[in-house]
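Removed from the display is one protein chain of the complex; every other protein chain stays in position.
First chain written, first letter: the chains are A and B, and each begins at residue 1.
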Amino acid sequence: MKKLFTILFVLAVVAASSFAAPKEIVFMDSQSGANFQQWFQTIALPAAEEFLGVKIKYVVGSDAEIIERMKAWKTGQGDITVLFPKSLALFIKTNQVKLDTLTTAKIPNMAKIDPDLQVSTEGIPVANKGAAYWWSTYALIYNSDLVKNPPKSWQEFYDRRAEWKGHIGFIRPDAKSSGGWRQPFAFLNAFCDFSKKFDPQAADFQDAWAKLKDFYTYCQLPLAAEPTNAFENFNAGDTWITVYAMDYSLWSARQGTMPPSTKAMFLTPGIDAGGQAYLVVPDNIPVENKYIAYKLINYLLSDDQQSRMVSTMWQYNSTLINDKVPGIVWEQIPRIEVAKKAAIPPERVNADAITYIKKNAVGIIP
Amino acid sequence: MVKTYTRGLWNGRLILSYTLLVCLSIVIFSPFVVIIVKSFGKGWFGKLWLPPTLTLDWYKWAVNVARLPEVMKNTIIVVAMAVAMSTIVGIFSGWAFGRRHIPGKEVLMSMILLPRMIPPITYALGIARIFYGLNLVNTHFGIALAHVTLCAPYAILVMSATFEGLDERMLEAASVCGANPLRTFFHVTLPQIMPGILSSMIFTFTTSYNEFTLTLMTYGPDTLTLPIRTYLAVGEGYWEVTSAMSVIMVLPSLLILFLIQRQVKPEQLVGGFKGL
Partner (left out) sequence: MRFLPSRRREGLTTLLLLLPGFAVFFGLFVYPFIITIIQSLRPEGETTGWTLEYYGSFLSSAHGQQVIGLTFFLAIATTLLSVLLSVPLALILRRKIRGHRFFRAVPLIPLVIPGLIGALGLLLVFGSRGWFNLFLRDVLPFIHGPVAVDYTITGLTLFYVWLYFPYTLLTTLSTLEGLDPGIEEAAQVSGANPWKVLRHVVLPLIMPGILSGSVLTFMNAFGAFSIPLVAGGNYRPLSVDVYKQIQLFVPAHWSQACSIAVIMGVMQVAFLTFYMRVLRGRKVR
């Protein structure tokens, strides 16, 4: 009898351990630039590995190929445990891929996320298909050696454009990077009201569009095809002033891949829509992987991790922990409240306008 | 006036020749030199000839963040498989073409070169579709198989030339002297065809190692090869890190170049466009 129990016990343990935590999970990232690739690989995920006792395989991909991959999954056999997509909206819009709905029951720290960030992304409702990990914004990036007195508003930027003729770094609107539409969108937003229903024929939009067309002629021509080209121009000293992701630019300056005199500031009435990046759990994966996913996301949303992210990467936290961040961080970058105020409010993030820009802005570039 | 000018040019032709050659060499080498300098430079902003400081940061990044050792491992596995498969195909087909009677041999040989002549992107799409269906995407074997399409023609060409040049009389002499087929093979045939096999392996190695287009269509996150990783790094915009990766990537190729320029005739590199 004793023997039987021992055998059964051993079998039970074996069964439990094989059903228990998988040895390795995949964290697929299509959102991060080089700065956050380093962050995840060398800081955030190793710490998570230690905390969770699970190996995390960090993989970089692109949304297009990830979607193809997910479409090909057999039921319950998906191999991406946590996904960090470039565009959550794209995944939500694609019918053939399903995402797990995340709740505070599954991930307690989700309660700490700023509720504004969980509402919508690129005009599409989030519906808890992702948990906001950070909030990032574009800023006016300028070389303080070459631009002594940067503008404080879009109007001022437009009025003084002749001062920097040929040295303004805007990207082509048909660039792969979202900067392609963010730049003209922020510009146009300053000159017309996007909170109303979008009408390309409206007088104020036509006026703003004409201003944009004129503004493009003052940029460094030809327009940079992608941000990498714009940064090359910036590093060469040909571009003095541009609008791009604040975290990337400041981090690069400290890394030594951009001039140390690089600085960032905001323009009124709004420098950028600002964007959240979401941690996502695909629906079509084994159940035990989902449990690990929830734990991992919970860890990344913890106060300690979020605080670390702000201080190391100059990227704004998604959770409401501003009082826990060391004060010295706010000497380097504006406080998140300031940044939020400088952002274009959600009611003005007009999806139709964005679509119009993506389609037609190419037509007005010199 | 024109005559004296042209006469002057003719007499100075040695100097002109050297000028042309030196200029050509500068234009050929400068991209590599600048990549090397960029990979070691820090703070190279504005318009300077050289970076103000030197650093190993970018190489450290390539190893730690871009995980280049893993990428290297993937590349070597893929290349080894591709070279092995191509060489086997090359030996079999080369023996057939080189020593056996085949009607329409010339036509067949030209056909074999087609995969190298048609832009790979055109059939890479088809390969991608097939591989998706066979679950061969994101596997080392799959990528190696795709590479074989490009490597095999080279291997077949080189091996058929090698086998054609095999001296029958030596084989006969060996058997007359009493050697059995196995001994003949190892002591007579193999030494003769070894240069051909090595040459074929070098070509297939270079082709597979540098192959980008087909790899781009069949790779996945687990099977990043050096060319793909370097391309992705370009998109990330860190030219310094990209340069470091490029340096690491190019070293084996340049080494091979140094080896082959002594052994192999240039026209063989060009793919043996005989019959034209």
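One rule holds in what follows: contacts are C-beta pairs under 8 Å (C-beta built on N, C-alpha and C of every residue); 3 or more make two chains touch, one makes a residue touch a chain.
All figures in this text were calculated on a predicted structure; none of them were measured in a lab.
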Tell me which of A:236, A:265, A:320 or A:364 is the one touching the absent chain. A:236
Which residue, B:79, B:152, B:193 or B:224, contacts the hidden chain when the whole complex is considered? B:152
Among B:127, B:188 or B:201, which residue is in touch with the absent chain? B:127
Listed in rising order, the chain B residues that touch the chain left out are 10, 14, 17-18, 20-21, 24-25, 27-32, 34-35, 38, 46-49, 88-89, 92-93, 95-96, 100-102, 111-112, 114-115, 117-127, 129-130, 145-146, 148-149, 152, 156, 206, 210, 212-213, 216, 227, 230-231, 234, 239, 242-243, 246, 249-250, 253-254, 256-257, 261, 265-267, 269-271, 273, 276
Absent-chain interface as seen on chain A, which is shown: 62-64, 67-68, 90, 94, 172, 176, 222, 225, 229, 232-233, 235-238
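We take it that only the chains that are shown with their structure count from here on.
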Take the average of all CA coordinates in chain A, do the same for chain B, and state the distance between these two points in whole angstrom. 40
Contact residues on chain B for chain A in the complex? 42-47, 55, 57, 61, 64-65, 67, 132, 220-222, 232, 234-241
So in the complex, the part of chain A that touches chain B is made up of which residues? 28, 33-34, 37-38, 41-42, 59-61, 65, 68-69, 72, 226-228, 231-232, 235-237, 256-260
